[in-house]
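Quick one: the structure is below, questions incoming.
For this view, one protein chain was removed and the others were kept in their places.
Each chain gets a letter, A and B, in the order it is written, and its residues are counted from 1.
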Amino acid sequence: MSATHFRWPGFDTVLNAFAMWFLAFMWALPLLYAIWTAFHPAAYETNFVWNAPLTLDNFAKAWAAAPFARYFLNTFMLVTMILICQFVLCTLAAFAFARFTFPGRGILFALVLLQLLVMPDILIVENYKTIRSLELVDTILAIGLPYFASGFGIFLLRQTFMSVPRELDDAARVEGTSFLGLLWKVYIPLAKPTYLAYGLVSVSHHWNNFLWPLIITNSVETRPVTVGLSVFAAIDAGLEWSVINAATLMTSGPLLIAFLLFQRQFVQSFMRAGIR
Amino acid sequence: MMHRREWVYGWLFLSPALLFLFTFTHYPAVKTVISSFYSTPKGRRPAKFIGSENYQTLIQDDVFWQVLVNNFWFAVGTIPISIGLALLMALWVNSKLKGRTLSRVAFFAPTVLPLIAVANIWMFFYTPGFGLIDQFRSGLFGLPAINLIGNPDTVLAAMIVVAIWKEAGFFMIFYLAALQSIPPVLKEAADVEGASSFYYLRRILLPLLMPTTLFVSINAVINSFRLVDHIFVMTEGGPDNASSLLLYYIYETAFKYWQTGYAATLTVVMLVLLSILAIGQFFLFDRKVHYQ
Partner (left out) sequence: MKPLVKMKNCIASIALTMGVATSAQAVDLEFYFPVAVGGKAADTIQALTDEYVAANPGVNIDAVYSGSYGDTVTKALTASRGGKPPQLSVILSVDMFTLIDEEVIMPFDDLVKTDEDKAWLQSFYPAFMENSQTGGKTYGIPFQRSTPVLYWNKEAFAEVGLDPEKPPASWEETIEMGKKLVKKDADGNTSRWGVRIPSSGFPYWLFQGLSTQNDVVLANSDGNETYFDDPKVAEALQYLVDLSTKHEVMAPGIIEWGATPKAFFEGQTAMMWTSTGNLTNVRENAPFDFGVGLLPGNKRFGAPTGGGNFYIFADSSDEQKVAAFDFVKWISQPAQSAKWTIATGYVAPRPDTWDTAEMKAYTDDFAPALVARDQLEFAVAELSTYENQRVTAAFNDALAAAITGTKSVGDALAEAQKKADAILKDYR
């Protein structure tokens, strides 16, 4: 452990610890509240007593009230599809930017970086028209299409690829390896942490994405969990918080658990990926 | 000849990504500008060229101006605070303080929770009378109920809090990764020189974190335009548009009122704003950042 241990100017450690705990508690509060309501009967939604009876009814109700299994499947297919396409497209593009010199490279890279700013999330009106003209409205493919090529992913992988020692590259070339082979055998293995970090960001982003899927999906067969949840919670006749929170936990549960299990690797992969 | 082959490969490797980028980013961005000069097609009436009419509507649309002002305050409220908190969280979590692992989990958890889902939880916090905040206020201080999201003076602040809560932990990760890669030698050297911790923070750490700050702040700026999911659940832009943001207004205009021509005009405003901010940020940070 060689992390920089930072001492605070004029503050004492105890005070800092308390401040950190307080903030951490505030940050955890919504989740704690969701867990509380989800596992207790509706009567205890606003009534916090230690001996409130535990129940799984809310989960059963939520599960029965909406086709969450289908929504999960949709989301799973969606994030998998996006991740694979992003990896392939971004790897190829990043490799091109990092390894080759060709006319227009500078301006094309600038155009790629432009997407960091002008994200498809903002261009909902025109992208909707495009998807419609492709006759892809209400398909899982349509939710993913605008995100397949990611400026962020290309930028990140290019940074990583540029740090690959040229000697390794040359050695492989001398052996007669093709460019694709070079990419596969030398560049990609060295960029593993970047893939992990980027993959995690991508998965959590698209798992949680809402606006575009809301616009482009119409049916149970295509709706991801976020849209499914909003449809479920949009019932006008009074919220049943306990059931909605049970649904919230269900929909974000897999991601939350994955994060809890891998959180150390997550931060470390960011570090190794050189995102800083 | 070798050179020629590189060209071909370069273009070949690049083209699939570029195809998608152009189709879903550059083409629609340009098309948005064009559409903003056309009327909205209705039923069997196609769109027709109407010059600057949409822009005249824009200037006279007081909802637009209000939304713009809201978005300005939303940005001012979220960007500095979430970045500041993210840095603070990272410093804490990176220290030797007890409970730092649990704190890190707590700080980061909002990132993996869908905003659309947690909005329902925040809704309960803000509910007057029996919501968590009010239970706390009346239980501890005997204060009257407060209607945070039903009051135009407080609703935007309530939305800002949710956004900060959502994004600060994500930014923390970037700072954390940066902090962990700073060689401890630097700190040791500073200690040997007898530099104060404050001096170390201001003169050594912050400059070293500058690239991260640039990256994070670009993200924060984009988020200040993009984070609208909670508005759908919590306020639908109300009361009287007091919590409506630009992207939410674009959504309403395009997919609720079906004024796609006017929605394109609003999107143009968003694109212009983003460009100005990007250029501004670039110049602001340019001198301080040493990017490779």
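Note that contacts are C-beta pairs under 8 Å (C-beta built on N, C-alpha and C of every residue); 3 or more make two chains touch, one makes a residue touch a chain.
Because the structure is a prediction, the values reported are computed rather than measured.
Novice: Where the complex has a chain not shown, which of B:V8, B:V30, B:V69 or B:L143 is the residue touching it?
Specialist: Per the contact definition at the top, the residue touching the missing chain is B:L143.
Novice: For review purposes, identify every residue of subunit B that touches the missing chain, sorted by number.
Specialist: Subunit B touches the chain not shown through residues 42-44, 63, 123, 127-130, 138, 142-145, 147, 149-152, 235-236, 238-242, 252, 255-259.
Novice: Mind listing the subunit A residues that contact the chain we can't see here?
Specialist: The list for subunit A reads 42-43, 45-46, 65-66, 132, 135, 137-138, 215, 218-220, 230-231, 234-241.
Here is the rule we go by: only the chains that are shown with their structure count from here on.
Novice: Let me have the rounded angstrom distance from the C-alpha centre of subunit A over to the C-alpha centre of subunit B, please.
Specialist: The separation of the two C-alpha centroids amounts to 15 Å.
Novice: What part of subunit B is in contact with subunit A in the complex they form?
Specialist: Residues of subunit B touching subunit A: 3, 6-7, 9-14, 16-21, 23-29, 31-32, 35, 85, 88-89, 91-100, 102-118, 120-125, 130-132, 135, 165, 168-169, 173-174, 176-184, 186-187, 196-198, 200-201, 205, 209, 211-212, 215, 218, 222, 225-226, 228-229, 232-233, 247, 250-251, 254-255, 260, 263-264, 267, 270-271, 274-275, 278, 292.
Novice: If we count contacts the way the header does, which residues on subunit A are in touch with subunit B in the complex?
Specialist: Going by the criterion above, the answer is residues 2-10, 13, 16-17, 19-21, 23-25, 27-31, 33-34, 37, 45-46, 88-90, 92-93, 95-97, 99-103, 105, 108, 111-112, 114-130, 145-149, 151, 154, 159, 162, 179, 204, 207-208, 210-211, 214-215, 225-226, 229-230, 233, 239, 241, 244-245, 247-248, 251-252, 255-256, 259-260, 263, 266-267, 270-271, 273-276.
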